[in-house]
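I am attaching a structure below and will ask some questions about it afterwards.
Omission of a single protein chain aside, the complex is shown with its protein chains in their original locations.
Then we have chain A:
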Amino acid sequence: MIRIAAVGDVHVDKDVLGRFRPALEELPERADALLIAGDLTRHGTVEEARCFVTEFGGLGVPVVAVLGNHDHQSDQQARVSDVLTESGITVLEGDTTVLELHGHRLGIAGVKGFGGGFAGASASNFGEREMKDFVGTTEVIAERLENALKSIEVDALVALTHYAPVPDTLLGEPLEIYAFLGCYQLGRAIDAAPTALALHGHAHHGSERGRTPGGVPVRNVAHPVIKQAYNVYQLLTEHVDAELVAS
C-alpha cells in the first residue's frame, strides 16, 4: 500500500507563510509522499519560490512538483526550479522520478501541460503562426508526458500535471475557458501508458473527480477545489482502510 498526498495552486507568497505548515507537519503520519500540481507561487518570482520552500520543504517525506502557469509569470521558471531543487524538492518537466515506498516502486511522470481544449471544442494546429505555436506547444508537451510515462516500469504510475487532461474535472468552470484550462492531448498521453492515477490543478472552480477516455482516474487537486491542505490517495491497496492513522 502506498499513500500519496497531493495539492495544487497553493500560490505561496509571504502572506501565506504558516497557513499550510500545521497540516503539513502531520503529513508524514498520513502519507508517504507529497505531490504538488503546479502554481506553487503567485507571480513565479525567486522570492516566492523561497517562501514555498519555507512552507513546504523539510517535511520528512519526498516532495515532487510540476510548475504551473503562475510559476512562469516572471519568466524566472528556471531559477524557481533551482530554488526548489536545492531544497530537496523534485521538479518534473517531461521527466520522471521513482520513489521506493514500503517495498513498492511509485513512478511519477510530470509536465506543466498546456491548453488547447477537448473533443469537439479544441484548437487546431492550423492558420496563423501564433495559433500553430499555441497548439504546437500543447502537442510537444503532451508527447513529452507520454514518453516519460512509457519510460519507467514501476508498481504504480502517476501522471502529474498542472493543466487538466479531461473536461470532467472542469465542471463548474465557464465552458468558454475550457480550452485555456487543459487539453485532450494530455489525456491521450496518460491513456498511452499503464497510468494508475492522474493528478492536476489549475481549475479553481472545477470538480474533483473524473476519468480519461481510457478509464484512468483523474483528480483535480487545486486547493480551492479540495478545500483542505492536501488530499490523500491510496494506491496498491492490500486491504480497504478508509480512516487515516492520525485524527
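Criterion: a residue touches a chain if its C-beta (ideal position, glycine included) is under 8 Å from a C-beta of that chain, and two chains touch if they have at least 3 such contacts; residues count from 1.
One rule holds in what follows: contacts and distances are computed from a predicted model.
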| item | value |
| --- | --- |
| Omitted chain (choose from "Anti-sigma factor antagonist", "BON domain-containing protein", "NADH-quinone oxidoreductase subunit K" or "Sulfate adenylyltransferase subunit 2") - UniProt protein name | "BON domain-containing protein" |
| Residues of chain A in contact with the chain not shown | 3, 10-13, 15-16, 19-20, 22-23, 26-27, 30, 42-43, 70, 73, 196-197, 204-205, 217, 219, 223-224, 227-235, 237, 240-244, 246-247 |
